[in-house]
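Have a look at this one before I ask anything.
Only one protein chain is missing; all other protein chains are in place.
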Amino acid sequence: MSLCALEWRYGSEEMREILRVDNIIRKMIQVEVALARGLEEAGIAPRGLAGELEKALDAISSREVYEYEKKLGHEVGALVWLLGKMSGRYGGFVHYGATSNDIIDTAWALILREALGVVEEKLKKLVSILIDRIRREGGQVLIGRTHGQHALPVTWGFKLANYVYELARSYERLVDAEKRVVKLKLSGAVGTMAAWGDKAEIIVSTVSETLGLEPHVITTQVAPRDGFAELVCSLSILGGVLERMALEVRELSRPEIGEVNEGMVPAIGSSAMPHKVNPIRSEKICGLARVLRGYCMTMLENIALWHERDLSNSSCERLTIPHALMVVDEMLETSIKVWSKLKINPENMRRNLERTRHVYLSELIVLKLIEKGVPRDEAYSRVRGLALKTVEEDKDFLEVLENDSYITSKIPVDEIRALRGIEYTGLADRLVDRAVGYARRVMGL
Amino acid sequence: MSLCALEWRYGSEEMREILRVDNIIRKMIQVEVALARGLEEAGIAPRGLAGELEKALDAISSREVYEYEKKLGHEVGALVWLLGKMSGRYGGFVHYGATSNDIIDTAWALILREALGVVEEKLKKLVSILIDRIRREGGQVLIGRTHGQHALPVTWGFKLANYVYELARSYERLVDAEKRVVKLKLSGAVGTMAAWGDKAEIIVSTVSETLGLEPHVITTQVAPRDGFAELVCSLSILGGVLERMALEVRELSRPEIGEVNEGMVPAIGSSAMPHKVNPIRSEKICGLARVLRGYCMTMLENIALWHERDLSNSSCERLTIPHALMVVDEMLETSIKVWSKLKINPENMRRNLERTRHVYLSELIVLKLIEKGVPRDEAYSRVRGLALKTVEEDKDFLEVLENDSYITSKIPVDEIRALRGIEYTGLADRLVDRAVGYARRVMGL
Amino acid sequence: MSLCALEWRYGSEEMREILRVDNIIRKMIQVEVALARGLEEAGIAPRGLAGELEKALDAISSREVYEYEKKLGHEVGALVWLLGKMSGRYGGFVHYGATSNDIIDTAWALILREALGVVEEKLKKLVSILIDRIRREGGQVLIGRTHGQHALPVTWGFKLANYVYELARSYERLVDAEKRVVKLKLSGAVGTMAAWGDKAEIIVSTVSETLGLEPHVITTQVAPRDGFAELVCSLSILGGVLERMALEVRELSRPEIGEVNEGMVPAIGSSAMPHKVNPIRSEKICGLARVLRGYCMTMLENIALWHERDLSNSSCERLTIPHALMVVDEMLETSIKVWSKLKINPENMRRNLERTRHVYLSELIVLKLIEKGVPRDEAYSRVRGLALKTVEEDKDFLEVLENDSYITSKIPVDEIRALRGIEYTGLADRLVDRAVGYARRVMGL
Partner (left out) sequence: MSLCALEWRYGSEEMREILRVDNIIRKMIQVEVALARGLEEAGIAPRGLAGELEKALDAISSREVYEYEKKLGHEVGALVWLLGKMSGRYGGFVHYGATSNDIIDTAWALILREALGVVEEKLKKLVSILIDRIRREGGQVLIGRTHGQHALPVTWGFKLANYVYELARSYERLVDAEKRVVKLKLSGAVGTMAAWGDKAEIIVSTVSETLGLEPHVITTQVAPRDGFAELVCSLSILGGVLERMALEVRELSRPEIGEVNEGMVPAIGSSAMPHKVNPIRSEKICGLARVLRGYCMTMLENIALWHERDLSNSSCERLTIPHALMVVDEMLETSIKVWSKLKINPENMRRNLERTRHVYLSELIVLKLIEKGVPRDEAYSRVRGLALKTVEEDKDFLEVLENDSYITSKIPVDEIRALRGIEYTGLADRLVDRAVGYARRVMGL
């Protein structure tokens, strides 16, 4: 049991496998293999080098590289040494003309492509769960809340559809970020490709094709760090949306509200209080959103590297890239679990909706008065007076209206009575369809 | 003279005018006018309302709104009251069915469109200046530096072309962010458009067309806050790139390096030391990049609003949106000034390049040895030994090589001598063209 | 009406006056006056210089300095020029041997001493309001909540006393920070006091005494920036405590809970919905806490200045120091208002407490069973089963217990019945006294 909870407690095995140093080393070897192919193609390295190197994929462990690194003082240097040894007579041509960050940054691109694939799949799954819920229970009416106070009614589906839209936007944003960061970096020690001379272009195009990565237009020794910053910011924005959803669960599962609960009851709810059932998964999501936000700062500071690069980004990225992806993975996994198992309580939704006893119709009454020719400020302050009194005295707003001579002098009592059955959820259904349609289109669902 | 230096010291008048509360109020009125047009179109408001409201654009000052707000306790409420008063008999229909954030968020969209227009123009100007410099002085060779240490030669144009690429990426990213944040928010108190019923769609489409803003697919009471967070993160990433460029100036203008200077000598350089000429503009850019980064945190925290919204984003955005845009504006203005006036010192570039006396050819020698069949690790450690000795003893690397019997047993002396004139800047020129072409395409230059 | 809401909307006039550039310039002049006194004392400047300079305190406006700065390219340089002019024949000795940051950093120290004085006074006022409330209404019992779920009962006073403790800790922390940042910086261009030679010590001690500031032990050209970072972090931690209190108000004033409300009803609650009464002050506090947090990042980045200093901290501090202090001032002002006017609703506190119908006694029942010899896990799971069933079936927990044969076989029914009147608030009263005592001692109340 290690010190970092991302090793065992948080995140999926799938994501952990992608981000373990073993896979990072493996990806580096893959890049060296692709480079070898390029060198063969360019007539620099003898045919056969790439084939030899491919064997290393399973033969070299990260532990071995690390042990060598301690001797040589250089991680990629150590790997290249090991690869050179394995490749016998071709060995000299391993890494020919490349610089370490040709390997590291391109390996990051491969890792990120895998990891973002997982993130995107989970995002799709989460959105599908929400869409499915919309279909099953979306029509349920509940009170909409602004400032934590009752506003107007919405449907449960409308609430979910807003999340669907926001998650789809996050998906879009990740795709936008991906196109700027999942790129081939292959340009040598300062980015000029000097070591390969005129053969540079064939090498680059071979590697690009082999790995399925479009090359950066130009680079220094390293790929520009704006892309990494953007990635972590985008993950963190997604984290904010997941937090918003988790906050909804936490708030709506307060006993006084009771509109939803996480639907999972563990054997122990509190070591002190056996009666506790806490929304601990949603609370965890909110906590992890804070962790992600902090990581943005680190990555934003990494952009301004010196000249053709300095090394200050290296230690940061070693920690922050895997950490950020594991944290977002845990948030997505947990969100999927929560939003799969979540139980809504239609009875409490109804009860809360009725608690303020039609006072949410106040807006509508103002508009009716305006239509009847009452000046806006008069209409507003009259209705506000009645509404606040209604709440204070815990009456029914429509009854109050029916008994107010001013109101009934403007709006016929029948018209007021007719409001009794109104849902007042506006175009919620149409908007839900629009949001779902948008997500399907953007996410290819 | 106020307390906030953004009022007078930093940022352009042009940007300040966009972000002053007067313009924000003006934009809010514009949204109310557009809404009035929608209400007319929908047959809700009498024809003529929009026309009346338009007069308010010049008649209502932000001060007046603020005075009223203090009485009424609500900013948009105060504006609507004032507008209502001005519109006489039509007044009741001002703001009909809308909620405050229909006005605020749409006004932000209009403000942001203007402000981002300015940012984008300045970005284009900065890139043009760089491209122009590339044409004029791009061929100048200087030493590339990694870790602050001499690496391989690059051209001055190559250095600039990397900035061109990174700035173009920032431009792209802003355009991507813009499409998610410059949007119409018009959907009423909780987003369901309940007050307008079936007339909602005609209202929304009229306003959308009038203002030239595409509506959000769905919203709560407010537009989703992910877009605002993305915007400030994107500005902050741009800030990081400008910081990187400023750092280059600061470093290269150290007296021991002396390759560039800001080209501006004020009457006073230091209140103590009359001999000082400091790169103060570039230092300011670096400082302001830190300010921008901090703003990201605030905006990222704003995403997770409660239910159909809470107000916690409001105070943050009032401060952070104008501040972020003013700060980035000052950074761009200053960058434009610095990169227009910057003086390069080709003599010092040459002197520094020659300082390490061809040792930067060490990579090339290793590759030559490998081609001659020397195992990579042997080649590397031999050359490293010679290179470190060369530096320590302050010799010329090519001379050392010519006098090393091992080396000359592998590489003919002539071949070594032939390296004496080599620039070793690889495909710098081709890459520069590629970067410039990329920026032209992306930025429409 | 300007662009920065800190100029008019947020913060007190008192704090704004301290932070306006006029006062900053005034403080700089004060430092120059004190320095003049030191120079006189050391026999460098002629007697009379300080007296002449003192007149400048009212004669030189910040606008004038700024206009001069634009010509000369240096802010303190401009001030010194103006002061020199005013001082006639003594003028040459103004600023003799000093560097700009002797003036700027010492002026900051004076400004911060004033500003922190205000912060501390407001903190004391807030704590006094809480203590007063404790005396008046502290005995009121309400349900304690963990995870948003009902836990055990507490008293209202206990809740407040936790805030009292946390605010007192923030006070302590500010005092700790103050001692490291409110210091004299007077050591010349690189910190060696070279210009004054052996007269340095008499100059420093005179200025130190005149301004009432202890000098830094050693400095570079500037005071170490760790102190400024610590200050903003400490303010931001205070912001977190105020946010926690504001969050309590927002949550407890949800209509389903209704235990408190801000006690202020504006004429307009929402531009759309006349029935709304929103906890807008507390929401503002939560928003501003986010703004403060962002400022920490900026200030933390300022620590690592180059060599004997670089200028990158300057632009940051110009913005962030006044902004941070104004934001915290607004938060304190608003907190004072909210916690003065806040209304508690004892009836709803009682109603909510009774909602879960004694289930909060579950802990106590487990402990009783353990005392009767029941193994802990058996006790816990039995009681958990009954407690969850009680909640699900909306029964009274004590009744359920009385009717459970297992429970009554262990705990006599009488003992269970006796729990009916129990408050179960433990040592709340004693702890409240302790917290109040602590705050009085720490804050000198």
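Letters are used for the chains, namely A, B and C, taken in the order the chains are written, and counting of residues starts over at 1 for each.
We take it that a residue touches a chain if its C-beta (ideal position, glycine included) is under 8 Å from a C-beta of that chain, and two chains touch if they have at least 3 such contacts.
Predicted model, so just to flag it, every value in this text is computed and none were measured.
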| item | value |
| --- | --- |
| Given B:243, B:301, B:329 or B:404, the one touching the chain that is not displayed | B:301 |
| Identified contact with the non-displayed chain, of A:47, A:74, A:135 or A:372 | A:74 |
| Residue among A:55, A:85, A:199 or A:290 that touches the chain left out of view | A:290 |
| Residue touching the undisplayed chain, where the options are C:170, C:320 or C:390 | C:170 |
| Footprint left on chain C by the chain that the document does not show | 80-81, 84, 91-97, 144-148, 151-154, 158-159, 161-162, 165-166, 169-170, 172-173, 176, 180, 187-197, 200-201, 216-221, 224-227, 229-230, 233-234, 236-237, 240-241, 243-244, 247-248, 251, 286, 289, 293, 296-297, 300-311, 363-364, 367, 370, 373-377, 379, 424-428, 431-432, 434-435, 438 |
| Residues of chain A in contact with the chain not shown | 1-10, 16, 19-22, 61-63, 66, 71-74, 76-78, 80, 95, 97-100, 103, 188-189, 195, 250, 266-273, 278, 280, 283-284, 286-288, 290-291, 293-298, 301-302, 310-316, 318-320, 322-323, 326-327 |
| Interface with the unshown chain - residue positions in chain B | 146-152, 250-251, 253-257, 265, 267-270, 272-280, 283, 297, 301, 352, 355-356, 359-360, 362-363, 366, 380-381, 383-384, 387-388, 390-391, 397 |
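Here, only the chains that are shown with their structure count from here on.
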| item | value |
| --- | --- |
| Inter-copy rotation, chain A to chain B, in degrees (Cα atoms; steps of 5) | 180 |
| Separation of chain A from chain C, taking each centre as the mean of its C-alpha atoms, in whole Å | 33 |
| Inter-centroid spacing, chain B versus chain A (mean Cα positions, whole Å) | 24 |
| Residues of chain B whose C-beta touches two or more other chains | 80, 95, 97, 188-189, 195, 286, 293, 296-297, 301, 310-311 |
